[in-house]
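Heads up, the thing below is written out as structure tokens.
A single protein chain has been omitted; all remaining protein chains appear in their positions.
Labels run A and B following the written order; every chain starts at residue 1.
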Amino acid sequence: MTKIAKNITKEDVQYIASLSRVHLQGDEVERLTKDLENILGYVHKLEKLDVRAVEPTSHVLPIHSVYREDEVRPSLQQAQATALAVEAHNGFFKVPKVI
Amino acid sequence: MNINQLTAHEILGLIETKKASPREVHDSVLRQIQATDKEVHAYVRVHDAAVGAGEAGAPPVPIPVAIKDNICVTGVETTCCSRILKGFKPPYDATVIRKLKKSGAVFVGTTNMDEFAFGSSTENSCYGPTRNPWDRSRVPGGSSGGSAAAVAGHEAIWALGSDTGGSIRQPAAFCGVVGLKPTYGRVSRYGLIAFASSLDQIGPITKDVTDAALLLGIIAGYDDYDSTSADVPVPDYTKALVNDVKGLKIGIPKEYFVEGIDPQVKQAVAAAIDVLKKCGAAFEEVSLPHTEYAIATYYIVATAEASSNLARYDGVRYGLRRQPKEERKSPLIDMYEETRDAGFGNEAKRRIMLGTYSLSSGYYDDYYLKGLKVRTLIKQDFDNVFRKCDAILTPTAPTTAFKIGEKADDPLSMYLSDVYTISANLSGIPAISVPCGFSQEGLPIGLQILAKPFAEETLFRIGYTYEQNTPWHKKRVSL
Partner (left out) sequence: MNQTTLQKYETVIGLEVHLQLNTRTKIFCGCANVFGKDANTQTCPVCLGLPGTLPVLNRKALEYAVKIALALNCKVNTFVKFDRKNYYYPDLPKGYQISQYDKPIAHDGHVLVTMADGTVKKIGVKRAHLEEDAGKLIHDERANASLVDYNRTGTPLMEIVSDPDLRSPLEAYEYLQALKLTLQYLDVSDCDMEKGSLRCDANISTRELGNNQLGTKAEVKNLNSFKAVRAALEFEEKRQRDVLASGGRIVQETRLWDEAKAITAPMRSKEEAHDYRYFPEPDLVPFVIEEGAIAAVRGAIPELPRQKLERFIKEYGLCEYDGNIIVADPDIAAFFEACAGIYRDTKKICNWLNGPLLQELNARKTGLKDIRITPEDLVAIIRKVDENVLSNLAAKDTLKFVLESGKSVETVVQEKGLAQVSDSGALEGIVEEVIRANGNVVQQIRDGKESAVGFLVGQAMRRTQGKANPKMIGEIIKKQLSVQ
């Protein structure tokens, strides 16, 4: 049967935070470790179930093969698109330097 | 009774017979908001008369509607009550908004919610909590608590909410109004800011079942901007509003009436069963054997999808951006991490972390994949029951509205309060909550009816019959 990690450690939480791109500050690491431990502890009740022969459900409805035709719809104007931007420059979205 | 305390179908009758004008209706709603919203705090934004006001021609349904803060309206700030989306004004309408505009709807304002719909109390909002109009020391439920409180508090005639695990039905129950989660795919999700894409549905919050049928008729239907919407014709739901349940077979799941349920809730539901029995419905005990796994499954599946859906809030294109003073990793990564730390509240962080964990390498099979498989079992439970029953009847929530702050420090106990509602989302079926009485403290209790996919008409028929034979839907809170 499924073996589930016994405990979630602070290091796990730090790793997950960095995967999630959240910088945890102060006592957040500690609190989240405790919260996740509780919640995952509850989730472990699923261990009781043997689901090896069960198909996963990603979509509840039996809908498939929904397309759009290859027809052009109007785009936004450059100004409309960049109006949303936190910072824009000459029609571009500006971000902190990547390299 | 003030006009804003009436239902939409009553108001439409008055407008038709020229006894009231759309303008008067809107004004009475605005007056109510002015008088009581400081205390209730159902709204995070109230529009001036300009937004969507149906002046041109003779709009068919010029009813003032409140919109949850996660449904996009062109040019109107839409934030999911999160700091991270502050200032975001979508350049597009959600499909439901487009349909409402066509119907002549009057947009009153944007209602409060738990941040990104993460919660069952509307306490997790960056704008502060909404209060239950029936008892302002209590929560209105959540996450569509603002919409439910607005309708219950006469600050809107009806409202739209969204329901991922009970976020329409539970606040409807707590606030003594009707809340419907339609079949997954019945209403387009285009323009609904996603929490968990495979579970989210927009639905009506109204004062009675008739209004729910009317509002669903306006917003339902296939949308070529949402591939997960179902290409199934939308019936005239008002035809299902008949005072007759003879011949209907209703299942009572034994797993729903065990530990944790408030005796007063249990009693109210038992009384409701008696009413419907007298009206001719047949009842039968049924079993949904995987019920005990529903919450665990839900929190795996929903948070995994949420962790991915919320990845786009990264400070690059819109909303909040923060840059720490000192470089930690790199200017870009620092910006991401600082923005997301400052922009998301505690519950959002918890869910993002939980979801990321269950999708991450080494844990996927034991968590996310397992969740999807148990989801199959839960769905099969319902399929089995619906082979012999037309509907299932349960309480909407195990308790009445709890005190503000009561569960704020215990996320797990908050999650457990969704026990009756989340299975409908996991299995995609429609479910409605209708008022079925009050506790000794005067707090509303909700009755949940569930049916098979696309059988909303069955819900309306049972709900309507129940209303015709009980007084609860006519109770109005006095503010």
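To be clear about the criterion, a contact is a pair of C-beta atoms (placed from the backbone, for glycine too) under 8 Å apart; a residue touches a chain by one contact, two chains touch by 3 or more.
This structure is a prediction, so every number in the text was calculated from the model and none was measured.
Q: Touching the absent chain in the whole complex: find that residue among B:13, B:91 or B:128.
A: Within the whole complex, the residue contacting the unshown chain is B:91.
Q: List the residues of chain B that touch the chain left out of this view.
A: Counting only chain B, the missing chain is touched by 70-72, 78, 80, 85, 88, 90-92, 94, 189-194, 196-198, 224-228, 304-305, 307-308, 310-312, 314, 316-318, 329-330, 332-333, 336, 356, 359-361, 364, 368.
Q: What is the set of chain A residues that contact the non-displayed chain in the whole complex?
A: 15, 18-19, 21, 58-59, 61, 63-78, 81-82, 84, 89-99
By definition in this document, only the chains that are shown with their structure count from here on.
Q: How many Å are there between the centre of chain A and the centre of chain B, using C-alpha atoms for each centre?
A: 22
Q: Applying the document's contact rule, which stretches of chain A touch chain B when the two form their complex?
A: Its residues touching chain B are 2-5, 8, 12-13, 16-25, 28, 31-32, 35-36, 38-40, 42-43, 45-46, 49, 51, 54-61, 63, 66, 68, 76, 80, 83-87, 93, 95-98.
Q: Which positions of chain B touch chain A when the two form their complex?
A: 88-89, 91, 184-185, 198, 224, 227-228, 230-231, 290, 292-293, 295-297, 299-300, 307, 311, 314-321, 323-324, 328, 330-338, 340-341, 344, 346, 349-350, 352-354, 356-357, 360, 363, 365-367, 369-377, 379, 411-412, 415, 426-428, 453
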